[in-house]
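Every protein chain except one is present and positioned as in the full complex.
Moving on, here comes chain A:
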(Lines give C-alpha, C1' and ligand atoms only; values in the text may rest on other atoms or scores of the structure.)
Protein backbone atom coordinates (compact mmCIF):
# COMPACT_ATOMS: atom_id res chain seq x y z
CA UNK A 1 0.00 0.00 0.00
CA UNK A 2 1.54 3.21 -1.12
CA UNK A 3 -0.47 6.16 0.05
CA UNK A 4 1.43 8.65 -2.13
CA UNK A 5 -0.21 7.72 -5.44
CA UNK A 6 -3.66 9.25 -4.75
CA UNK A 7 -1.88 12.39 -3.55
CA UNK A 8 -0.49 12.87 -7.08
CA UNK A 9 -4.03 13.56 -8.26
CA UNK A 10 -5.33 15.06 -5.03
CA UNK A 11 -2.79 17.89 -4.76
CA UNK A 12 -3.58 19.62 -8.08
CA UNK A 13 -7.28 18.84 -7.59
CA UNK A 14 -7.21 20.58 -4.22
CA UNK A 15 -5.35 23.47 -5.86
CA UNK A 16 -8.04 23.74 -8.53
CA UNK A 17 -10.85 23.62 -5.96
CA UNK A 18 -9.21 26.26 -3.81
CA UNK A 19 -8.49 28.58 -6.74
CA UNK A 20 -11.88 28.24 -8.39
CA UNK A 21 -13.97 28.44 -5.22
CA UNK A 22 -11.71 30.67 -3.15
CA UNK A 23 -12.90 33.96 -4.54
CA UNK A 24 -11.08 37.23 -4.98
CA UNK A 25 -9.20 36.89 -1.72
CA UNK A 26 -6.78 34.60 -3.57
CA UNK A 27 -6.22 36.97 -6.51
CA UNK A 28 -2.95 38.32 -5.19
CA UNK A 29 -1.10 35.03 -4.66
CA UNK A 30 -3.38 32.46 -6.37
CA UNK A 31 -0.93 31.94 -9.25
CA UNK A 32 1.84 30.92 -6.87
CA UNK A 33 -0.57 28.60 -5.07
CA UNK A 34 -1.35 26.89 -8.39
CA UNK A 35 2.33 26.62 -9.24
CA UNK A 36 3.00 25.19 -5.79
CA UNK A 37 0.33 22.52 -6.30
CA UNK A 38 1.91 21.53 -9.64
CA UNK A 39 5.40 21.49 -8.14
CA UNK A 40 4.12 19.45 -5.17
CA UNK A 41 2.69 16.89 -7.53
CA UNK A 42 6.02 16.79 -9.40
CA UNK A 43 7.85 16.29 -6.09
CA UNK A 44 5.59 13.36 -5.19
CA UNK A 45 6.19 11.98 -8.68
CA UNK A 46 9.96 12.14 -8.17
CA UNK A 47 9.70 10.35 -4.80
CA UNK A 48 7.59 7.60 -6.37
CA UNK A 49 10.05 7.39 -9.27
CA UNK A 50 12.99 6.94 -6.89
CA UNK A 51 11.06 4.26 -5.01
CA UNK A 52 10.21 2.48 -8.24
CA UNK A 53 13.84 2.53 -9.40
CA UNK A 54 14.78 0.95 -6.08
CA UNK A 55 12.63 -2.10 -6.73
CA UNK A 56 13.54 -5.01 -9.01
CA UNK A 57 11.96 -4.85 -12.46
CA UNK A 58 9.18 -7.38 -11.89
CA UNK A 59 7.97 -5.61 -8.75
CA UNK A 60 7.94 -2.12 -10.20
CA UNK A 61 4.25 -1.84 -11.12
CA UNK A 62 2.09 -1.12 -8.09
CA UNK A 63 -1.65 -1.09 -7.82
CA UNK A 64 -3.55 0.83 -5.22
CA UNK A 65 -7.21 0.26 -4.48
CA UNK A 66 -8.83 3.38 -3.12
CA UNK A 67 -12.53 2.57 -2.83
CA UNK A 68 -15.31 0.80 -4.62
CA UNK A 69 -17.01 3.32 -6.85
CA UNK A 70 -20.06 1.51 -8.27
CA UNK A 71 -20.36 -1.84 -6.47
CA UNK A 72 -23.30 -3.45 -8.25
CA UNK A 73 -23.65 -7.17 -8.64
CA UNK A 74 -21.64 -8.13 -11.72
CA UNK A 75 -20.62 -4.55 -12.41
CA UNK A 76 -17.61 -3.61 -10.33
CA UNK A 77 -16.18 -0.17 -10.92
CA UNK A 78 -13.35 0.70 -8.58
CA UNK A 79 -11.40 3.84 -8.00
CA UNK A 80 -8.03 2.18 -8.16
CA UNK A 81 -4.68 3.43 -9.42
CA UNK A 82 -2.00 1.57 -11.26
CA UNK A 83 1.49 2.99 -11.38
CA UNK A 84 3.79 1.13 -13.74
CA UNK A 85 6.71 2.29 -15.85
CA UNK A 86 4.42 3.66 -18.58
CA UNK A 87 2.29 5.64 -16.11
CA UNK A 88 5.43 6.82 -14.32
CA UNK A 89 6.86 8.21 -17.57
CA UNK A 90 3.67 10.15 -18.15
CA UNK A 91 3.43 11.33 -14.55
CA UNK A 92 6.92 12.82 -14.71
CA UNK A 93 6.27 14.40 -18.12
CA UNK A 94 2.91 15.86 -17.11
CA UNK A 95 3.95 17.22 -13.72
CA UNK A 96 7.44 18.27 -14.86
CA UNK A 97 6.43 20.15 -18.00
CA UNK A 98 3.28 21.23 -16.17
CA UNK A 99 5.26 22.86 -13.38
CA UNK A 100 7.53 24.67 -15.84
CA UNK A 101 4.53 25.99 -17.72
CA UNK A 102 2.89 27.11 -14.48
CA UNK A 103 6.02 29.11 -13.71
CA UNK A 104 6.03 30.54 -17.25
CA UNK A 105 2.36 31.47 -16.97
CA UNK A 106 2.96 33.55 -13.85
CA UNK A 107 4.87 35.88 -16.17
CA UNK A 108 2.78 35.43 -19.32
CA UNK A 109 -0.56 36.01 -17.60
CA UNK A 110 0.73 38.67 -15.21
CA UNK A 111 -1.56 41.37 -16.60
CA UNK A 112 -4.70 39.26 -16.97
CA UNK A 113 -7.30 40.08 -14.36
CA UNK A 114 -8.68 36.54 -14.46
CA UNK A 115 -5.26 35.00 -13.71
CA UNK A 116 -6.44 33.10 -10.62
CA UNK A 117 -9.11 31.34 -12.66
CA UNK A 118 -6.51 30.46 -15.32
CA UNK A 119 -4.32 28.72 -12.77
CA UNK A 120 -7.37 26.95 -11.34
CA UNK A 121 -8.11 25.52 -14.79
CA UNK A 122 -4.48 24.53 -15.29
CA UNK A 123 -4.51 22.64 -11.97
CA UNK A 124 -7.78 21.01 -12.94
CA UNK A 125 -6.15 19.88 -16.15
CA UNK A 126 -3.17 18.39 -14.30
CA UNK A 127 -5.46 16.47 -11.93
CA UNK A 128 -7.58 15.08 -14.79
CA UNK A 129 -4.55 14.15 -16.89
CA UNK A 130 -2.90 12.37 -13.96
CA UNK A 131 -6.14 10.50 -13.30
CA UNK A 132 -6.16 9.46 -16.95
CA UNK A 133 -2.69 7.93 -16.86
CA UNK A 134 -2.97 6.47 -13.35
CA UNK A 135 -6.37 4.77 -13.67
CA UNK A 136 -6.31 1.00 -13.52
CA UNK A 137 -9.56 0.55 -15.43
CA UNK A 138 -11.07 2.07 -18.54
CA UNK A 139 -14.01 3.65 -16.73
CA UNK A 140 -11.79 5.69 -14.43
CA UNK A 141 -9.59 6.49 -17.42
CA UNK A 142 -12.74 7.79 -19.10
CA UNK A 143 -13.32 10.15 -16.17
CA UNK A 144 -9.84 11.61 -16.66
CA UNK A 145 -10.37 11.60 -20.43
CA UNK A 146 -13.48 13.76 -20.08
CA UNK A 147 -11.78 15.88 -17.41
CA UNK A 148 -8.95 16.89 -19.73
CA UNK A 149 -11.53 17.57 -22.43
CA UNK A 150 -13.34 19.94 -20.07
CA UNK A 151 -10.10 21.66 -19.02
CA UNK A 152 -9.12 21.99 -22.66
CA UNK A 153 -12.50 23.55 -23.47
CA UNK A 154 -12.26 25.99 -20.59
CA UNK A 155 -8.71 27.01 -21.46
CA UNK A 156 -9.15 27.34 -25.24
CA UNK A 157 -12.09 29.61 -24.54
CA UNK A 158 -10.31 31.37 -21.70
CA UNK A 159 -10.53 34.69 -23.51
CA UNK A 160 -14.24 34.11 -24.03
CA UNK A 161 -14.91 37.75 -24.86
CA UNK A 162 -13.33 37.01 -28.26
CA UNK A 163 -15.98 35.26 -30.40
CA UNK A 164 -13.24 33.34 -32.23
CA UNK A 165 -11.97 31.85 -28.95
CA UNK A 166 -15.47 30.90 -27.81
CA UNK A 167 -16.16 29.22 -31.16
CA UNK A 168 -12.82 27.41 -31.14
CA UNK A 169 -13.55 26.05 -27.66
CA UNK A 170 -16.93 24.77 -28.76
CA UNK A 171 -15.43 23.23 -31.86
CA UNK A 172 -12.78 21.40 -29.86
CA UNK A 173 -15.39 20.14 -27.43
CA UNK A 174 -17.79 18.91 -30.09
CA UNK A 175 -15.14 17.21 -32.24
CA UNK A 176 -13.75 15.54 -29.12
CA UNK A 177 -17.24 14.30 -28.33
CA UNK A 178 -17.13 12.14 -31.46
CA UNK A 179 -13.95 10.51 -30.21
CA UNK A 180 -15.33 10.14 -26.68
CA UNK A 181 -18.26 8.26 -28.15
CA UNK A 182 -15.72 5.78 -29.53
CA UNK A 183 -14.16 5.31 -26.12
CA UNK A 184 -17.51 4.78 -24.42
CA UNK A 185 -18.54 2.22 -27.05
CA UNK A 186 -15.20 0.47 -26.60
CA UNK A 187 -15.77 0.27 -22.85
CA UNK A 188 -19.27 -1.14 -23.37
CA UNK A 189 -17.95 -3.72 -25.84
CA UNK A 190 -15.28 -4.73 -23.32
CA UNK A 191 -17.86 -5.14 -20.59
CA UNK A 192 -20.09 -7.27 -22.81
CA UNK A 193 -17.16 -9.36 -24.04
CA UNK A 194 -15.03 -9.73 -20.91
CA UNK A 195 -17.44 -8.79 -18.10
CA UNK A 196 -15.00 -6.18 -16.86
CA UNK A 197 -13.20 -3.04 -17.92
CA UNK A 198 -10.24 -3.18 -15.56
CA UNK A 199 -6.89 -3.45 -17.36
CA UNK A 200 -5.87 -6.74 -15.73
CA UNK A 201 -8.97 -8.85 -16.52
CA UNK A 202 -9.44 -7.36 -19.99
CA UNK A 203 -5.85 -7.92 -21.14
CA UNK A 204 -5.83 -11.35 -19.50
CA UNK A 205 -8.97 -12.42 -21.33
CA UNK A 206 -8.02 -10.88 -24.67
CA UNK A 207 -6.26 -14.07 -25.80
CA UNK A 208 -9.51 -16.02 -25.79
CA UNK A 209 -11.66 -13.40 -27.49
CA UNK A 210 -12.54 -13.59 -31.16
CA UNK A 211 -10.52 -11.44 -33.51
CA UNK A 212 -13.62 -9.69 -34.81
CA UNK A 213 -14.57 -8.44 -31.35
CA UNK A 214 -11.02 -7.30 -30.66
CA UNK A 215 -10.90 -5.48 -33.99
CA UNK A 216 -14.15 -3.69 -33.13
CA UNK A 217 -12.81 -2.65 -29.73
CA UNK A 218 -9.51 -1.60 -31.30
CA UNK A 219 -11.21 0.54 -33.94
CA UNK A 220 -13.37 2.25 -31.31
CA UNK A 221 -10.26 2.96 -29.22
CA UNK A 222 -8.62 4.34 -32.36
CA UNK A 223 -11.61 6.66 -32.89
CA UNK A 224 -11.16 7.89 -29.32
CA UNK A 225 -7.45 8.43 -29.91
CA UNK A 226 -8.19 10.30 -33.16
CA UNK A 227 -10.42 12.75 -31.33
CA UNK A 228 -8.12 13.49 -28.43
CA UNK A 229 -4.87 13.42 -30.41
CA UNK A 230 -6.16 15.41 -33.40
CA UNK A 231 -5.59 12.67 -35.95
CA UNK A 232 -7.30 12.48 -39.35
CA UNK A 233 -10.33 12.52 -39.62
CA UNK A 234 -10.99 14.29 -36.29
CA UNK A 235 -8.06 16.69 -36.57
CA UNK A 236 -9.87 19.90 -37.40
CA UNK A 237 -10.08 21.29 -33.85
CA UNK A 238 -6.36 21.55 -33.08
CA UNK A 239 -5.57 24.51 -35.34
CA UNK A 240 -8.44 26.56 -33.90
CA UNK A 241 -7.44 25.53 -30.37
CA UNK A 242 -4.52 27.94 -30.75
CA UNK A 243 -6.98 30.69 -29.79
CA UNK A 244 -6.20 29.81 -26.18
CA UNK A 245 -3.35 31.46 -24.26
CA UNK A 246 0.06 30.21 -25.43
CA UNK A 247 1.00 28.33 -22.21
CA UNK A 248 -2.18 26.30 -22.75
CA UNK A 249 -1.12 25.49 -26.28
CA UNK A 250 2.25 24.40 -24.94
CA UNK A 251 0.96 22.23 -22.10
CA UNK A 252 -2.32 20.82 -23.36
CA UNK A 253 -2.19 21.04 -27.13
CA UNK A 254 1.44 20.04 -27.59
CA UNK A 255 3.06 18.25 -24.68
CA UNK A 256 0.42 16.31 -22.77
CA UNK A 257 -3.30 16.11 -23.54
CA UNK A 258 -3.02 15.49 -27.26
CA UNK A 259 -0.70 12.58 -26.54
CA UNK A 260 -3.44 10.84 -24.53
CA UNK A 261 -4.46 8.96 -27.68
CA UNK A 262 -0.95 7.50 -28.00
CA UNK A 263 -1.15 6.51 -24.34
CA UNK A 264 -4.50 4.82 -24.92
CA UNK A 265 -3.20 2.78 -27.85
CA UNK A 266 0.01 1.82 -26.06
CA UNK A 267 -1.88 0.92 -22.90
CA UNK A 268 -4.27 -1.25 -24.90
CA UNK A 269 -1.37 -3.03 -26.64
CA UNK A 270 -2.74 -6.41 -25.54
CA UNK A 271 -5.87 -5.76 -27.62
CA UNK A 272 -4.14 -4.24 -30.64
CA UNK A 273 -1.49 -6.97 -30.82
CA UNK A 274 -4.27 -9.51 -31.39
CA UNK A 275 -6.19 -7.40 -33.91
CA UNK A 276 -3.99 -6.87 -36.98
CA UNK A 277 -6.75 -5.08 -38.90
CA UNK A 278 -7.12 -2.49 -36.15
CA UNK A 279 -3.34 -2.08 -36.13
CA UNK A 280 -3.36 -1.46 -39.86
CA UNK A 281 -5.99 1.23 -39.33
CA UNK A 282 -3.83 2.83 -36.62
CA UNK A 283 -0.80 2.84 -38.90
CA UNK A 284 -2.81 4.31 -41.76
CA UNK A 285 -4.21 7.08 -39.56
CA UNK A 286 -0.76 7.89 -38.21
CA UNK A 287 0.87 8.01 -41.65
CA UNK A 288 -1.86 10.14 -43.22
CA UNK A 289 -1.80 12.55 -40.28
CA UNK A 290 1.97 12.92 -40.20
CA UNK A 291 1.91 14.06 -43.84
CA UNK A 292 -1.31 16.07 -43.44
CA UNK A 293 -0.03 18.01 -40.44
CA UNK A 294 3.33 18.63 -42.07
CA UNK A 295 1.74 20.02 -45.24
CA UNK A 296 -0.56 22.29 -43.22
CA UNK A 297 2.42 23.46 -41.16
CA UNK A 298 4.24 24.57 -44.33
CA UNK A 299 1.58 27.04 -45.39
CA UNK A 300 0.52 28.74 -42.16
CA UNK A 301 1.69 32.28 -41.48
CA UNK A 302 0.38 32.23 -37.92
CA UNK A 303 3.32 30.99 -35.83
CA UNK A 304 1.11 29.06 -33.42
CA UNK A 305 -0.90 27.43 -36.18
CA UNK A 306 2.30 26.38 -37.94
CA UNK A 307 3.41 24.77 -34.69
CA UNK A 308 -0.04 23.18 -34.30
CA UNK A 309 0.34 21.56 -37.71
CA UNK A 310 3.71 20.33 -36.57
CA UNK A 311 2.20 18.87 -33.38
CA UNK A 312 -0.37 17.01 -35.43
CA UNK A 313 2.37 15.64 -37.64
CA UNK A 314 4.62 14.58 -34.75
CA UNK A 315 1.73 12.82 -33.02
CA UNK A 316 1.12 11.14 -36.37
CA UNK A 317 4.64 9.70 -36.01
CA UNK A 318 3.80 8.44 -32.52
CA UNK A 319 0.51 6.86 -33.63
CA UNK A 320 2.31 5.27 -36.57
CA UNK A 321 4.88 3.79 -34.20
CA UNK A 322 2.22 2.63 -31.76
CA UNK A 323 0.38 0.91 -34.60
CA UNK A 324 3.47 -1.08 -35.54
CA UNK A 325 3.08 -3.23 -32.44
CA UNK A 326 5.88 -4.30 -30.10
CA UNK A 327 8.56 -2.99 -32.46
CA UNK A 328 7.17 0.52 -32.10
CA UNK A 329 5.51 1.07 -28.69
CA UNK A 330 8.70 2.04 -26.87
CA UNK A 331 9.71 4.47 -29.61
CA UNK A 332 6.24 6.01 -29.71
CA UNK A 333 6.51 6.82 -26.02
CA UNK A 334 10.12 7.95 -26.36
CA UNK A 335 9.20 10.34 -29.16
CA UNK A 336 6.24 11.45 -27.06
CA UNK A 337 8.54 12.44 -24.20
CA UNK A 338 11.17 14.16 -26.33
CA UNK A 339 8.38 15.88 -28.29
CA UNK A 340 6.94 17.00 -24.95
CA UNK A 341 10.20 18.78 -24.25
CA UNK A 342 10.95 20.41 -27.56
CA UNK A 343 7.41 21.24 -28.62
CA UNK A 344 6.54 22.76 -25.24
CA UNK A 345 9.79 24.74 -25.54
CA UNK A 346 8.91 25.89 -29.05
CA UNK A 347 5.43 27.01 -27.98
CA UNK A 348 6.81 28.85 -24.97
CA UNK A 349 9.31 30.49 -27.34
CA UNK A 350 6.45 31.50 -29.64
CA UNK A 351 4.64 32.90 -26.61
CA UNK A 352 7.73 34.85 -25.64
CA UNK A 353 7.96 36.30 -29.17
CA UNK A 354 4.28 37.27 -29.07
CA UNK A 355 4.80 38.79 -25.64
CA UNK A 356 7.49 41.05 -27.06
CA UNK A 357 5.61 41.87 -30.28
CA UNK A 358 2.24 43.17 -28.98
CA UNK A 359 0.60 39.73 -29.37
CA UNK A 360 1.34 39.67 -33.09
CA UNK A 361 1.11 36.08 -34.41
CA UNK A 362 1.71 36.64 -38.13
CA UNK A 363 5.26 35.53 -38.94
CA UNK A 364 5.28 37.80 -41.98
CA UNK A 365 5.30 40.69 -39.49
CA UNK A 366 8.31 39.34 -37.59
CA UNK A 367 11.86 39.13 -38.88
CA UNK A 368 15.31 39.77 -37.47
CA UNK A 369 14.28 39.13 -33.89
CA UNK A 370 17.40 37.19 -32.90
CA UNK A 371 19.23 40.35 -31.83
CA UNK A 372 16.37 41.54 -29.68
CA UNK A 373 15.49 38.27 -27.95
CA UNK A 374 18.72 36.34 -27.51
CA UNK A 375 17.47 33.86 -24.90
CA UNK A 376 14.26 33.14 -26.78
CA UNK A 377 16.28 32.75 -29.98
CA UNK A 378 18.72 30.32 -28.37
CA UNK A 379 16.07 28.15 -26.69
CA UNK A 380 13.77 28.20 -29.74
CA UNK A 381 16.76 27.37 -31.91
CA UNK A 382 17.67 24.35 -29.80
CA UNK A 383 14.05 23.17 -29.88
CA UNK A 384 14.12 23.68 -33.65
CA UNK A 385 17.27 21.58 -34.04
CA UNK A 386 15.69 18.90 -31.85
CA UNK A 387 12.44 18.66 -33.79
CA UNK A 388 14.04 18.46 -37.23
CA UNK A 389 16.22 15.65 -35.92
CA UNK A 390 19.62 17.31 -36.02
CA UNK A 391 22.16 14.58 -35.17
CA UNK A 392 22.84 14.39 -31.46
CA UNK A 393 19.69 16.15 -30.28
CA UNK A 394 16.71 14.37 -28.83
CA UNK A 395 14.43 14.41 -31.89
CA UNK A 396 17.15 12.73 -33.91
CA UNK A 397 17.19 9.63 -31.71
CA UNK A 398 13.45 9.20 -31.27
CA UNK A 399 12.37 9.99 -34.83
CA UNK A 400 15.12 7.92 -36.37
CA UNK A 401 13.94 4.89 -34.36
CA UNK A 402 10.37 5.37 -35.54
CA UNK A 403 11.42 5.56 -39.19
CA UNK A 404 13.53 2.45 -38.69
CA UNK A 405 10.57 0.65 -37.10
CA UNK A 406 8.35 1.74 -40.01
CA UNK A 407 10.75 0.14 -42.48
CA UNK A 408 10.84 -2.98 -40.28
CA UNK A 409 7.12 -3.53 -40.79
CA UNK A 410 8.26 -5.55 -43.75
CA UNK A 411 7.10 -6.03 -47.32
CA UNK A 412 5.61 -3.32 -49.52
CA UNK A 413 3.80 -1.91 -46.51
CA UNK A 414 7.10 -1.34 -44.72
CA UNK A 415 8.55 0.48 -47.72
CA UNK A 416 5.49 2.72 -48.06
CA UNK A 417 5.42 3.58 -44.37
CA UNK A 418 9.16 4.13 -44.20
CA UNK A 419 9.21 6.39 -47.25
CA UNK A 420 6.22 8.39 -45.97
CA UNK A 421 7.99 8.84 -42.64
CA UNK A 422 11.15 9.95 -44.48
CA UNK A 423 9.19 12.46 -46.58
CA UNK A 424 7.58 13.65 -43.34
CA UNK A 425 11.02 14.20 -41.83
CA UNK A 426 12.04 16.31 -44.84
CA UNK A 427 8.84 18.37 -44.69
CA UNK A 428 9.28 18.81 -40.93
CA UNK A 429 12.73 20.26 -41.54
CA UNK A 430 11.26 22.52 -44.24
CA UNK A 431 8.43 24.08 -42.23
CA UNK A 432 10.45 24.43 -39.04
CA UNK A 433 13.26 26.16 -40.93
CA UNK A 434 10.63 28.41 -42.50
CA UNK A 435 9.32 29.35 -39.03
CA UNK A 436 12.85 29.95 -37.81
CA UNK A 437 13.85 32.09 -40.81
CA UNK A 438 10.69 34.18 -40.87
CA UNK A 439 10.82 34.86 -37.14
CA UNK A 440 14.42 35.36 -36.16
CA UNK A 441 16.32 36.06 -39.41
CA UNK A 442 15.95 38.34 -42.39
CA UNK A 443 14.92 41.98 -42.33
CA UNK A 444 12.46 43.56 -39.91
CA UNK A 445 8.90 43.47 -41.23
CA UNK A 446 7.33 44.84 -38.07
CA UNK A 447 3.94 46.45 -38.46
CA UNK A 448 2.35 48.98 -36.12
CA UNK A 449 -0.61 47.82 -34.07
CA UNK A 450 -3.72 48.25 -36.29
CA UNK A 451 -5.76 49.71 -33.42
CA UNK A 452 -3.37 51.90 -31.44
CA UNK A 453 -0.83 52.53 -34.19
CA UNK A 454 1.91 51.67 -31.73
CA UNK A 455 5.21 50.40 -33.19
CA UNK A 456 6.35 47.13 -31.62
CA UNK A 457 9.38 47.29 -29.36
CA UNK A 458 10.58 43.69 -29.15
CA UNK A 459 12.28 42.90 -25.88
CA UNK A 460 13.39 39.81 -24.02
CA UNK A 461 10.78 38.31 -21.70
CA UNK A 462 11.23 38.36 -17.91
CA UNK A 463 13.32 35.70 -16.15
CA UNK A 464 10.27 33.86 -14.94
CA UNK A 465 9.39 33.14 -18.56
CA UNK A 466 12.85 32.47 -19.95
CA UNK A 467 13.85 30.07 -17.17
CA UNK A 468 11.30 27.35 -18.11
CA UNK A 469 12.33 27.80 -21.75
CA UNK A 470 15.96 27.19 -20.83
CA UNK A 471 15.08 24.06 -18.83
CA UNK A 472 12.99 22.69 -21.70
CA UNK A 473 15.77 23.51 -24.18
CA UNK A 474 18.24 21.54 -22.06
CA UNK A 475 15.75 18.65 -22.09
CA UNK A 476 15.36 18.93 -25.86
CA UNK A 477 19.10 18.66 -26.31
CA UNK A 478 19.97 15.86 -23.94
CA UNK A 479 16.81 13.75 -23.44
CA UNK A 480 17.31 11.68 -26.58
CA UNK A 481 20.91 10.82 -25.87
CA UNK A 482 20.08 10.04 -22.25
CA UNK A 483 17.25 7.72 -23.22
CA UNK A 484 19.23 5.79 -25.81
CA UNK A 485 22.43 5.56 -23.75
CA UNK A 486 22.65 1.86 -23.02
CA UNK A 487 19.06 1.51 -24.25
CA UNK A 488 17.96 2.91 -20.89
CA UNK A 489 14.44 3.88 -21.99
CA UNK A 490 13.93 0.59 -23.78
CA UNK A 491 14.86 -1.45 -20.72
CA UNK A 492 12.68 0.78 -18.57
CA UNK A 493 9.49 0.41 -20.64
CA UNK A 494 9.95 -3.08 -22.07
CA UNK A 495 8.28 -4.92 -19.14
CA UNK A 496 5.05 -2.99 -19.78
CA UNK A 497 4.82 -2.65 -23.54
CA UNK A 498 6.96 -5.55 -24.69
CA UNK A 499 9.62 -5.19 -27.35
CA UNK A 500 10.66 -6.91 -30.52
CA UNK A 501 13.81 -6.05 -32.39
CA UNK A 502 12.82 -4.70 -35.81
CA UNK A 503 14.68 -5.89 -38.90
CA UNK A 504 14.59 -3.17 -41.52
CA UNK A 505 15.23 -4.30 -45.10
CA UNK A 506 18.08 -1.78 -45.30
CA UNK A 507 20.73 -1.41 -42.61
CA UNK A 508 19.85 0.79 -39.65
CA UNK A 509 22.82 3.05 -40.35
CA UNK A 510 21.51 3.63 -43.88
CA UNK A 511 18.15 4.70 -42.44
CA UNK A 512 19.92 7.18 -40.18
CA UNK A 513 21.92 8.59 -43.10
CA UNK A 514 18.80 8.79 -45.28
CA UNK A 515 16.88 10.59 -42.52
CA UNK A 516 19.70 13.08 -42.09
CA UNK A 517 19.94 13.67 -45.84
CA UNK A 518 16.17 14.24 -46.07
CA UNK A 519 16.36 16.62 -43.16
CA UNK A 520 19.23 18.58 -44.72
CA UNK A 521 17.35 18.74 -48.03
CA UNK A 522 14.32 20.22 -46.26
CA UNK A 523 16.46 22.76 -44.41
CA UNK A 524 18.28 23.70 -47.62
CA UNK A 525 15.08 24.22 -49.59
CA UNK A 526 13.55 26.34 -46.84
CA UNK A 527 16.75 28.37 -46.53
CA UNK A 528 16.77 29.23 -50.23
CA UNK A 529 13.06 30.11 -50.15
CA UNK A 530 12.88 32.08 -46.92
CA UNK A 531 16.48 32.78 -45.84
CA UNK A 532 18.15 33.87 -49.04
CA UNK A 533 15.19 35.68 -50.59
CA UNK A 534 13.06 38.40 -49.11
CA UNK A 535 9.86 37.34 -47.39
CA UNK A 536 6.93 39.45 -48.67
CA UNK A 537 4.72 41.04 -46.01
CA UNK A 538 1.55 40.19 -47.87
CA UNK A 539 1.42 36.47 -48.62
CA UNK A 540 1.75 35.57 -52.32
CA UNK A 541 -1.23 33.82 -53.92
CA UNK A 542 0.66 30.55 -54.09
CA UNK A 543 -0.14 27.26 -55.76
CA UNK A 544 -3.41 25.40 -55.38
CA UNK A 545 -1.82 23.17 -52.73
CA UNK A 546 -0.59 26.17 -50.73
CA UNK A 547 -4.00 27.77 -50.84
CA UNK A 548 -5.62 24.51 -49.73
CA UNK A 549 -3.06 24.04 -46.96
CA UNK A 550 -3.72 27.56 -45.70
CA UNK A 551 -7.31 26.45 -45.28
CA UNK A 552 -6.13 23.33 -43.41
CA UNK A 553 -6.38 21.24 -46.60
CA UNK A 554 -10.09 22.05 -46.78
CA UNK A 555 -10.90 19.97 -43.73
CA UNK A 556 -13.46 22.47 -42.48
CA UNK A 557 -15.04 22.77 -45.91
CA UNK A 558 -15.22 18.99 -46.04
CA UNK A 559 -16.81 18.74 -42.61
CA UNK A 560 -19.17 21.54 -43.50
CA UNK A 561 -20.30 19.97 -46.74
CA UNK A 562 -20.48 16.37 -45.53
CA UNK A 563 -21.61 16.72 -41.92
CA UNK A 564 -22.81 20.21 -41.04
CA UNK A 565 -25.04 20.90 -44.08
CA UNK A 566 -26.93 17.58 -44.09
CA UNK A 567 -27.15 17.83 -40.29
CA UNK A 568 -28.66 21.32 -40.47
CA UNK A 569 -31.03 20.23 -43.23
CA UNK A 570 -32.17 17.27 -41.14
CA UNK A 571 -32.64 19.49 -38.11
CA UNK A 572 -34.60 22.05 -40.18
CA UNK A 573 -36.87 19.29 -41.52
CA UNK A 574 -37.46 17.97 -38.03
CA UNK A 575 -38.20 21.45 -36.73
CA UNK A 576 -40.67 22.00 -39.58
CA UNK A 577 -42.34 18.64 -38.88
CA UNK A 578 -42.41 19.40 -35.18
CA UNK A 579 -43.87 22.91 -35.44
CA UNK A 580 -46.25 22.25 -38.32
CA UNK A 581 -47.11 18.58 -37.86
CA UNK A 582 -47.06 17.77 -34.16
CA UNK A 583 -47.64 21.26 -32.80
CA UNK A 584 -50.32 21.89 -35.41
CA UNK A 585 -52.26 18.79 -34.37
CA UNK A 586 -51.96 19.51 -30.65
CA UNK A 587 -52.71 23.22 -31.05
CA UNK A 588 -55.69 22.46 -33.31
CA UNK A 589 -57.12 20.05 -30.76
CA UNK A 590 -56.71 22.61 -28.00
CA UNK A 591 -58.29 25.35 -30.14
CA UNK A 592 -61.31 23.16 -30.96
CA UNK A 593 -61.91 22.29 -27.33
CA UNK A 594 -61.43 25.93 -26.38
CA UNK A 595 -63.99 27.10 -28.97
CA UNK A 596 -66.62 24.57 -27.91
CA UNK A 597 -66.05 25.45 -24.27
CA UNK A 598 -66.48 29.13 -25.08
CA UNK A 599 -69.90 28.41 -26.53
CA UNK A 600 -70.89 26.15 -23.66
CA UNK A 601 -69.87 28.77 -21.15
CA UNK A 602 -72.81 30.96 -22.14
CA UNK A 603 -75.11 28.44 -20.49
CA UNK A 604 -73.79 29.51 -17.11
CA UNK A 605 -75.78 32.73 -16.58
CA UNK A 606 -75.22 33.10 -12.84
CA UNK A 607 -78.97 33.41 -12.15
CA UNK A 608 -80.15 30.99 -9.47
CA UNK A 609 -83.54 30.66 -11.09
CA UNK A 610 -82.04 29.47 -14.35
CA UNK A 611 -80.24 26.71 -12.48
CA UNK A 612 -83.48 25.85 -10.67
CA UNK A 613 -85.30 25.65 -13.98
CA UNK A 614 -82.68 23.36 -15.42
CA UNK A 615 -82.99 21.15 -12.34
CA UNK A 616 -86.76 20.99 -12.80
CA UNK A 617 -86.37 20.28 -16.45
CA UNK A 618 -83.87 17.55 -15.68
CA UNK A 619 -86.14 16.00 -13.11
CA UNK A 620 -89.05 16.12 -15.52
CA UNK A 621 -87.03 14.36 -18.18
CA UNK A 622 -85.91 11.72 -15.67
CA UNK A 623 -89.45 11.07 -14.46
CA UNK A 624 -90.82 11.01 -17.97
CA UNK A 625 -88.13 8.55 -19.06
CA UNK A 626 -88.77 6.30 -16.09
CA UNK A 627 -92.48 6.27 -16.77
CA UNK A 628 -91.92 5.67 -20.45
CA UNK A 629 -89.57 2.76 -19.76
CA UNK A 630 -92.10 1.26 -17.38
CA UNK A 631 -94.92 1.45 -19.81
CA UNK A 632 -92.88 -0.20 -22.54
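By our rule, a contact is a pair of C-beta atoms (placed from the backbone, for glycine too) under 8 Å apart; a residue touches a chain by one contact, two chains touch by 3 or more; residues count from 1.
Everything that follows uses one rule, which is that contacts and distances are computed from a predicted model.
A chain of the complex is left out here; the name its UniProt entry carries, from "Phenylacetate-CoA oxygenase subunit PaaI", "NADH-quinone oxidoreductase subunit K", "Ferrous iron transport protein B" or "ABC transporter permease subunit", is "NADH-quinone oxidoreductase subunit K".
For the chain missing from the display, the contacting residue among A:25, A:192, A:541 or A:608 is A:608, taking the whole complex into account. On the side of chain A, touch with the chain left out of the figure occurs at residues 601, 604-609, 612-613, 616.
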